[in-house]
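Apart from one protein chain that is not included, each protein chain of the complex appears where it belongs.
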Amino acid sequence: MTTQMMPIIRVTVLYFAYIHETTRKKEEIMELSTNTSIKDLVSIILTRYPNIKNIKNIKISVNYHIVNSNSNSILKNDDEVALLPPISGG
Amino acid sequence: MTTQMMPIIRVTVLYFAYIHETTRKKEEIMELSTNTSIKDLVSIILTRYPNIKNIKNIKISVNYHIVNSNSNSILKNDDEVALLPPISGG
Amino acid sequence: MKSNNALGPSSSSQRITNSEIDVNDVINSMADIEGHSGATVIFVGSVRNFGMNGKVKGMYYESYTKMAENKIKNIEKLAMEKYSIKKIKVVHRIGELALGNNSVIIALSTPHSKDAFKACKYILARIKQEVPIWKKEILSKGDEKWVDGKSIKTN
Partner (left out) sequence: MKSNNALGPSSSSQRITNSEIDVNDVINSMADIEGHSGATVIFVGSVRNFGMNGKVKGMYYESYTKMAENKIKNIEKLAMEKYSIKKIKVVHRIGELALGNNSVIIALSTPHSKDAFKACKYILARIKQEVPIWKKEILSKGDEKWVDGKSIKTN
């Protein structure tokens, strides 16, 4: 019996403003199974960083477009995901 | 019997924009009797320059303050009177 | 002409000028290294190629200068009281202007952006209503026409 390799994708995850003070990093590359949805990734991130608060106010972007954090859309290799807390430009 | 001198005052009258194209001068000094009112002066000007039209839209200033053109206030020596047609600054 | 010049701190500088408006100079004068203001709004009016009487190649501005200076000073004073203006500069140019030349600049700074926009619009509106300045369009087809304006508003 041969060991089967689980296919994986790599996505970049970016943390901004007060979030990167919780995660203690501004970005990281995560290795995920090929059928990981946006909703799955958000759940993985929140498990890894339980101190991220007020997730309802944090928007998620994939490749610079805001997406629904409960979306079942499947992530692709090289996707860039960002956690965007409430903004204060100007 | 001696000839009595009539006391007079001198006022400067200024004409702006299309008005000075009618009067063919931008300013003049008028000699008036001491008891001339603003109303009297307006009447003198309109008699001298009958081509001044739409006098209702023209404001009168005395020493940089807008006055009522029917005012019975008496002018003083050295007053500066101006005829101000509708403005268009900016 | 009589002097009537006691209207606030910035009354020394010219509001009406025959020369080109130095926009950069006006804007640099808004700088505030102590951070009293957070918002600067600047309005610049310039000669447009199309006017009330058709295609335009230039504009001639005339003012009752002494009265216009007084009126602008007073408008600045009212605006400073009404909005929390920290710095202000208003200049209107007169004489013959070419296309694109700047005729008027209103620059001001306030702590908050909403006040800065409101104050700038307020000053522009009052200039158009109260300041004795007249303009004549120099038309492309050759003739010149005074712009049909508004009777000076008195209050």
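Per-chain numbering from 1; labels A, B and C assigned in written order.
Note that a residue touches a chain if its C-beta (ideal position, glycine included) is under 8 Å from a C-beta of that chain, and two chains touch if they have at least 3 such contacts.
Since the model is a prediction, treat every value here as computed from it, not as a measurement.
When the full complex is examined, the chain removed from view is found to touch A, C. Although one chain is not drawn, its touching partners on subunit A can still be listed: residues 14, 16-18, 57-59, 61, 63-64, 66, 80, 82, 84-90.
Although one chain is not drawn, its touching partners on subunit C can still be listed: residues 23-24, 27-28, 30-50, 56, 98-100, 111, 113, 116-117, 120-121, 124.
What we mean here is this: only the chains that are shown with their structure count from here on.
For this pair, subunit A with subunit C, the centres built from the Cα atoms lie 53 Å apart. Measuring from the averaged C-alpha position of subunit B to that of subunit C gives a distance of 28 Å. Rounded to whole angstrom, the centroid-to-centroid distance between subunit A and subunit B, based on C-alpha atoms, equals 79 Å. Annotation for subunit C: no residues touch two or more other chains. Residue positions of subunit A in touch with at least two other chains are not found.
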